[in-house]
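Missing here: one protein chain of the complex. Every other protein chain is in place.
Chain nomenclature is as follows: A, B and C, assigned in order of appearance, with residue numbering initiated at 1 for each chain independently.
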Amino acid sequence: MDAVQSDHTRRPVPAAGESLAIELRKINKRFGPVHANKDIDLAVARGTIHGIVGENGAGKSTLMSILYGFYHADSGEIVVGGAPVTIHNSSDALRLGIGMVHQHFMLVDNFTVLENVILGAEDSALLKPSVDKARRELQRLADDYGLNVPVDAVIEDLSVGQQQRVEILKALYRGADILILDEPTGVLTPAEADHLFRVLRTLREEGKTIILITHKLREIMAITDTVSVMRQGQIVETLATASTSPEQLAELMVGRRVLLRVHKEEAKPGAVLLDVKDLVVADDLGTERLKGVSLHVRAGEILGIAGVAGNGQSELLEALSGMRAAKSGTIRLNGEDVTAVNDESAALLRHKGLAHVPEDRIRMGLVTNFYEWENAILGYHDLPKYGKGLSLDVKAARAEAQRHIEKFDIRPANTDLKTANFSGGNQQKIVLAREMERDPDVLIVGQPTRGVDIGAIEFIHNQIIKMRDAGKAILLVSVELDEIRALSDRIVVLFDGHIVGEADPRTADEGELGLLMAGVSQKGAAQSSEANP
Amino acid sequence: MEDLISILVTTIRVSTPLILACLAGLYSERAGIVDIGLEGKLLGSAFGAAVVAAVTGNVWLGLLAGIGVSLVFSGIHGLASINFRGNQIISGVALNFLASGLTVFLGAAWFGRGGNTPPLSGGARFYAIQLPFARELAGVPVIGPIYSGLISGHTILTYIAFLAVPLTAFVLWRTRFGLRLRAVGENPKALDTAGMSVSWLRYKALAITAVLVGMGGAYLSTAQAASFSREMSSGRGYIALAALIFAKWKPYPALGACLLFGFLEALQYRLQGVSLPVIGPVPTQAMQALPYVLTILLLAGFVGRAIAPKASGQPYVKER
Amino acid sequence: MPLPRWVDVALLPVLNVTLAFLIGGVVVMIVGENPIEAVRIMLYGAFGYGYGFGFTLYYTTNFIFAGLAVAVAYHGGLFNIGGEGQAYVGGLGAILVALAVGGLHWAFALPLIMISAALFAGVWAFIPGYLQAKRGSHVVITTIMMNFIATSMMSYIISRILKPANVNSDESARIDPLTRVPFLSEWVPLLKNTPVNISFFIALLALVGVYWLIWHTKFGYALRTMGHNGTAAHYAGMSNARLIMITMAISGALAGMVAINDTAGAHGRLLLGYVAGTGFVGIAVAFMGKAHPIGVGLSALLFGVLYQGGQELAFTMPAITREMIVTIQALVILFTGAMSNMLRRPVELAFMAAQSGAERSGSPAEEKRA
Partner (left out) sequence: DPALVYDGGGKFDASFNESAYNGAEQFKADTGQDYQDLEISGDAQREQAIRQFAARGNNPIVLPGFSWETALRSVAADFPDTSFLIIDTVVDDLDNVRSVVFKEHEGSFLVGVLAAMATETGTIGFIPAFDFSLLQSFGCGYKQGARYIDPDVQIIETAIGTGFDAFNNPGGGTEVALSQIDRGADVIYHAAGGAGVGVLQAAADSGVLGIGVDSNQNHLHPGSVLTSMIKRVDVAVYNAFEDFANDTWTNDVQVLGLAEDGVGAAFDDNNASLITDEMRAAVDDATAKIISGEVVVHDYRTDESCPV
């Protein structure tokens, strides 16, 4: 890996004469003891795409929320279109043409798309006229930008990708000239992300200004014009994208060199540890989400499950980990039938040597209101080592947590801190440490690096490889194709509850996998690649 | 037929305060504020209405006073749960205690009747009103009993209660206010980031709650009974709350739940002392428990999981 | 903003109670009495002499049980409004056994009576728990309904079944004095003629027991997991359904202990409607105590003081009636419970000001640079 380029062109502020969309001067924001933004200066030229990168908790979202009027800066000045402004609340921001797509969507789950779009932007006391107008307007936006969404569908029925389009539509519907996107691709498939970028380019061509926060340096390189790096509440550098490199950005972010590629030895697969036959699983509403899936994972290998979100991955993870009963089919662990029978099967499976890193750490893998040490034993609290009989040995649990903290470099190193107060990356490490330190035979991992900064990604990837090399069977589900390709020894593609193909990560190319993920079967894929050599 | 009509007439009367209180609860809970203080608001506004009606001799002023009392209660509730981000349940419990203490305390101080207010009569009470042509149609078969017997002949508050149901549905689903109301109870952040004030909207919802429950309270003391007496709300606020959950926070089902409850209550009055074919005489208490037992059975059998507005009960906090 | 712990657990509550009393004091002044004198009488009535103190402890005992019942359920994310009915039905469990073993020495009878009361009340709470777990019926509705059903059922059982023919009022027969839970006055003459009995110590044990249960057992851990995040509990392999049912049963059993203090102790018989609102006060006690046993104990004591001191006040100042006492209670609940943040802000600001003041004077150099 190259050293940091020393001769990069510094462009902390756009060149004179260039018209500025926004300018932030000396912005400060504290949350109690946390100094989330320190003396931030930032200028973004009109008609450009400006990227912001930084570790978890660096203060990116906070800064953008201040610009959007959701938070108030403790001090500092905001200039929009050359004029100093005060932004009391989001409606001020909207009036100034600033729109924001938040990291955590600000949608009302049981509203329709239309209702969400007009919320707060209604024209009259009665809804009807606004709804009609929004329907026309959304049609136009769909035509102009290819932002198609079923406007009468309820949000909770939409995929995350679609939900995100709704967020963008909300901003555009309100006439945003400056669009802030906070980690928009964290939950998108590569295809969805590509589509988003096409939309963003179109918007830029129309003269709109875009600020993009992301952890994916590939995206920064691909689409931004300028990029700022944040660390511990400060902007450490603002650069022209053309004059930098992912390696340089990574180093600026983390403060040390980061290996952006996973290094691993050849796998040495052993006996089949996890064996799934004809698994059929339904979701809570009774819809079949897995329609006869068979697969196996051997000791010492990583099986990657690729696929667009919503094709049965969640149900697969839940069924394998004992959280969801199967309608039919069997799951064998070490040859033993462990298909879930009741809502305590997850505990049983854990004791038989299966560990599960869930897709969604906040919703499932952690109790954010618990202290760190309490989360360190979630799922394992009834082991004898954490107390005899009824009682819970708090000391033993704390000791365990302390071990995790040291081994996984969890920060802050405090077992008695509420988990909610850890950054996303560190929360993920708490989960990983808990599941990996049990020394399981089989590890099931869902979206291990979602929303996690690159320093943490590197660490997490290395841990997973280490597990494999220690002879564990690992099943990895991720919507990040890069991640799947980098980590897996074998890849299967899940589409609409079926396994539609298997690929070798060393030989499979992105296009081939992309087609499989879109539901084009392997044979069809072969044909289409013949057709377009 | 006549029996049925008369049971239904009782049903309507018994349901009226429940409907008003239940819809009242609907507005605040849709806005994300749990209102276990409905009971206290009913009691407080029953008191306010009776006091002012007794003093002025004007029931409309009484009604305004009843609403005024519940507005004050809602204001306290809002202050506690919106501004100070307090626990909404404690606030509600406190209001219930406050109502039960203050009404009797003040009533005793003012009227010297141990908290009861003087009996109301004449212009100080709401009376049943006859709808147009009720008398003329009374003799007509089917229509007569239904129109003249069942629909006509209630107080204005009953008609307001029933009209409030479609109005609420309209407000909820057809108006800008309703859209925002539903949004603030589900995801207040969505509203905040769309540039609207969560607090202000919640206060508006609480004000509507106060108006409705205030009418419910006034109904108790100036329409159904003709004076205030201590603890006269006797659990109706809790029943309304239960009905609201039963109805999954929706206006028409709320009407249904309150009517069902009123009907079971009316039926229970009829069935007391009745001897059933096989079982023989049934204890009065068994009949009296009937509405509650049936509610539980219905709930368990048919209604299924009630999912509250997601943000309800939680204060809106921007910064951790 | 994290305040020093002592501010959180001591200063703020004291300020809040003071505020409640200040407002109550205004009302007292309006009726023409001296509020400072009123507070003095109240404290004297609650602590000043053995007789009053005994009653304070007696009320506290009831409120501890009722408060713990709500608190335990709350840790599991369940809101049990049914303590009133559960305690009432617990009274039936207590009286049936107490009468059946009449003549048995209390030391042997007490465990049996406790088990029976816990069982009856526990089952009464288990029903809503079961319905929530298996049918998704909201416990708030079902516990409200169960309260009403309990009143009907108990009215029938007491008036029509348990009432001995020669008694004028509707109540059960009396428990044999040997079997009845003994009054503390047997050992502490100071508490003569007060209803405080052995149950007081059971209540203290219950506080410790619940503390242990919630924070030092595996069950408590699972319970809290469910309370905070049901999905995480499921992920961890805990059965939410089972936890809900067990939790409700435990919660009900705790409410049933009110019967040990009252039915098997203070009253020595089952009285119609004996719970008289204790279950509802339990809600306030639990929430004011932040569902923590120490908090529950303290707020139960506060309510005990209000009840007993209030009675003294009503005696001594005829202008202050029992409703006035209820009003003061309401104010205490409001200010210490629901509006506890009202004073928190000013206190926080005061601390921040003090802090930054200290910082500024500590580092003048830094200020110059900025």
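Following the convention adopted for this analysis, a contact is a pair of C-beta atoms (placed from the backbone, for glycine too) under 8 Å apart; a residue touches a chain by one contact, two chains touch by 3 or more.
None of the values given here were measured: they were computed from a predicted structure.
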- Contact set (omitted chain vs shown chains) is B, C
- Absent-chain contact - pick from B:69, B:226 or B:242: B:226
- Task: Give the residue, chosen from C:139, C:271 or C:285, that touches the chain omitted from the document.
- Result: C:271
- Any idea which of C:75, C:163, C:290 or C:344 touches the chain not displayed? C:163
- Message: Which parts of subunit C face the unshown chain closely enough to count as touching?
- Response: 51, 55, 58-59, 148, 151-152, 155-156, 159-160, 163, 165, 168-170, 193-195, 262, 266-268, 271-274, 276-277, 307, 311, 314-315, 318, 321-322, 325-326
- Since one chain has been left out of the picture, which residues of subunit B touch it in the full complex? 3, 6-7, 9-10, 13-14, 17, 108, 112-116, 119, 220, 224-227, 229-232, 234-236, 265-266, 269-270, 272-273, 283-285, 288-289
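Definition applied: only the chains that are shown with their structure count from here on.
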- For this assembly, give the contact graph shape among line, ring, star, complete and other. complete
- Separation of subunit A from subunit B, taking each centre as the mean of its C-alpha atoms, in whole Å: 46
- Note on the structure: Cα centre of subunit B to Cα centre of subunit C, whole Å, reads 29
- Task: Indicate the residues of subunit B shared as contacts by at least two other chains.
- Result: none
- By residue number and range, which residues of subunit C touch two or more other chains? none
- Query: In their shared complex, at which residues does subunit B touch subunit A?
  - Reply: 173-180, 182-183, 186-187, 189-197, 310, 318-320
- Query: For subunit C, which residues count as touching subunit B in their complex?
  - Reply: 31, 79, 81, 131, 135-138, 140-142, 144-146, 148-149, 152-153, 155-156, 160, 280, 283-284, 287-288, 321, 323-331, 333-334, 337-342, 344
- What residues on subunit C touch subunit A, complex-wise? 1-2, 212, 215-222, 224-225, 228-229, 231-232, 234-242
